[in-house]
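Of the protein chains in this complex, one is absent; all others appear in place.
Coming up: chain A.
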Amino acid sequence: MTNDSLPMLHATGISKFFPGTIALDDVDLTLHRGEIHALLGENGAGKSTLIKCLTGVYRRDGGAIMLDGQTVDPTSTNHSQSLGIGTVYQEVNLLPNLTVAENLYLGRQPMRGPFVARRAMNEAARTSLKGFGIDIDPAQPLSTYSVAVQQVVAIARAVEMSGKVLILDEPTASLDLDEVKLLFSVIRQLKSRGIAIVFITHFLDQVFDLCDRATVLRNGQVVGSRVLKDVSQRDIVTLMLGRQLDTAPSAAKSAAVGAPLLQIESLGKSGMLDPFSLTIRKGEVVGLAGLLGSGRTETSKLVFGAVRADSGTMKLNGKDISVTSPRDAVAHGFALCPEDRKTEGIIGDLSVRDNIVLALQARQGWLRPIPRRKVDEIAEHYVRTLDIRLANLDVPIRLLSGGNQQKALLARWLATDPDVLILDEPTRGIDIGAHAEIIALIGRLQQDGMALLVASSEMEELVAYANRVIVLRDRKQVGELVGADITSVNIIKAIAAETRHEALQ
């Protein structure tokens, strides 16, 4: 009954209302067989709502879905899966303590009588995964493998159970370069099998690398669908934002740097980070570069006292200081925006207002509450200067988009008027508009004389704002780049040089 000329999935006029807002307004989406289709848009544009309507998580309020030429009406994820629409989310939805094979066949294990045919299951899993180009022992617990492999297992499970449409929601967000490559080869293979694939990501490079077409959403409406080989990144960004971005994100880098502010002397923690020394000057942005797990986050946490160092000393303005807890750090004028916004940054249920004044209030102590008028003044000031978009200050912060949450966290720390601002992945998972604004903000803060330590996996970003880049690998410092030497190529070289060095040993 399959007809190759028909699109695999044809959704028309999809609408979804939430109280007071129109989340999706008459959205059309067409997926062809063997097509990798990017779904793009800023945070809150309606990407995930559209996916949830297609997979039955939400009931759509209007529109029709044709799958393989037949009208379907998915009512739950299970239902959509059995119809042929499989989904893989950014956070792998598998059970890490079960084996790879068990994860693949959970709920549909091959049986021998009343027992699970374990050997047959493992064999089938091995063959199936080999088909995706990964050769692993499926009898091992899933948690023993990298996130990329887990991601592939999730994809394999989704494809075997569904097999017509595969939706990948930010699959590459926590993967490093090699892992992305592995994942892309798997996705390309699925494309050749004629599966229609939806790819959602914030990384435009990956979109152009992998996808055939892109549909761009803005404010719940489709603003365009493009064949990617006919357009440039700039065109797509313009579609997403509805305005032209001036240039590639860049901060006004001022070369003038002041006196040494923070001197870190062989700070380290065994098993976590080798002792390192670092001097940060006033008005200087020091970047921390390295692959995932190289020690970027660990460095920022040690400096901030979030993890207690077991060796080393710190001097602030030439005076010895002891930082054994974030509280100490805050008292000395440090601030840290952590990598994991949700679990370590925001206080989800508290209002944006409370989130913004929290650090200042914590530093003042509970006996000296900030007067309500002052609180409003501070919150409104930062909402204005950082352009935080919200309905009002009473909204719980968890309801804001990623970019706005990040800005509110920056506001929380800027309100304490810090001398040393540590940013760990300040632009992760936020939309492109907020991205550029945060980078510009880093430049402004630097010019105001703040010392910044910024850990980032985005090399172009570091190149844009850092005066100095420390390269980390395997939890130790392996290189330092200054001034004009800071280029993506040199950073990669610094990381790779060490690899070669180790290979020789």
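Note that contacts are C-beta pairs under 8 Å (C-beta built on N, C-alpha and C of every residue); 3 or more make two chains touch, one makes a residue touch a chain; residues count from 1.
One rule holds in what follows: contacts and distances are computed from a predicted model.
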| item | value |
| --- | --- |
| Identity of the absent chain, which is to be given by its UniProt protein name, from "FAD-dependent oxidoreductase", "Spermidine synthase", "Inner membrane ABC transporter permease protein YtfT" or "histidine kinase" | "Inner membrane ABC transporter permease protein YtfT" |
| Residue among A:280, A:316, A:329 or A:352 touching the omitted chain | A:329 |
| Chain not shown: contacting residue from A:362, A:395 or A:440 | A:362 |
| Touching residues (missing chain, whole complex) on chain A | 15, 17-22, 61, 304, 306, 325-327, 329-331, 336, 338, 343-350, 354, 358-359, 361-370, 412 |
